[in-house]
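Below you will find the structure I want to go over with you.
For this depiction, one protein chain was excluded, whereas all remaining protein chains were kept in their positions.
And then chain A:
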Amino acid sequence: MTAAAPIAGNAPARSRGIGALLAGRRESAPALVILAVLLIVDLWLNRAWMLPGSWGTVIGLAGPTMAAAIASMPAIMAGRGGIDVSIGPLMGFINIILVKVLAGDMGIDQPWVLVPVALAIGALVGLFNGLLSAVLRIQPIVATLGTYLVLSGVTLTLLPAPEGAAPAWLKALAGPYSIVPLAGMATVWLLAKRLTVYDWLMACGSDDRACFTAGIPVTGVRVFAYTLGGLFAGAGGLLLSALLGSADPNVGPTFTLVAISGVALGGVSLAGGRGGFAAAALGAAVIFLLQSTLTYFNVSSFLLHTLYGVILVASVSLNALTGRVAGGPR
């Protein structure tokens, strides 16, 4: 029996300040340190970043990476090997639909059409992935790899080479208004956190068998996780279109690997049940800063991919190690 237990009747104390931010976020600590270091380096290299006027652009540059990581997070958190590798191609597909098909071919470029379309496509594809992996119980990595291939194939069929121009309001999402989609995603997440389904999501990631004896509708919760991820990928598609300013069939798929590395680096457990919006966004921000630092020093983009792989393996190992050292569960 553990002895160090204070007297009953002691109201549950809440740690405040920095302690509260980091409470239960031991896994995010390494990413936070790296973020601080890289931020200092980058601000020194690109002194223009310090001007408030350029913050929108910087966030716009980081936006697609961050959105991709945040979109990958719910499926991973739901546990049992949940993962959605189709997030990257999905963002690319949405980019083509918005800029090439709707704005280019059909001449529809109003925000109240394009934004709902982007979110709806994202949520629908997410739902489809959820049905494949949670209801039909196909291994998530295989099911979503199928979606990955289908989406990238369709994207290249619709548009073999980059072309087109995004409407001006959309481009502004990579400039002065780049915070809007990210803030929207954060709001959705904060609302979801106050719903029953969020606790169920954490429970599913924590322990399958305990879910069974607590009567949690595991399948429904997992479908929800993929759908929410898809919705976030919809916002990611908007940010990607904004940043590119055109329709490009080739960039989407590259975000999958970046996103998963970012999620792992931010401290989201790939086994599920640990992490969240802030962790995913943090990991993606670190990856983005690393990218821009290395680009500044003219490091080859091929080497960048090697780096993502190293980050992925290193952060997963680190997570496992800190868990073991702290005597945490499994």
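Definition applied: contacts are C-beta pairs under 8 Å (C-beta built on N, C-alpha and C of every residue); 3 or more make two chains touch, one makes a residue touch a chain; residues count from 1.
What we mean here is this: contacts and distances are computed from a predicted model.
Its record in UniProt calls the unshown chain "ABC transporter related protein", which is the match among "Molybdenum transport system permease", "ATP synthase epsilon chain", "ABC transporter related protein" or "Transcriptional regulator". Summary of contacts with the chain left out: across A:38, A:203, A:285 or A:311, the touching residue is A:203.
The missing chain, though absent from the display, is touched by one residue of A:29, A:142, A:191 or A:310; that residue is A:191. Touching the omitted chain from chain A are residues 1-2, 4-6, 8-14, 23-24, 191, 194-196, 199-200, 202-203, 205-207, 209-210, 212-217, 269, 273-274, 328-330.
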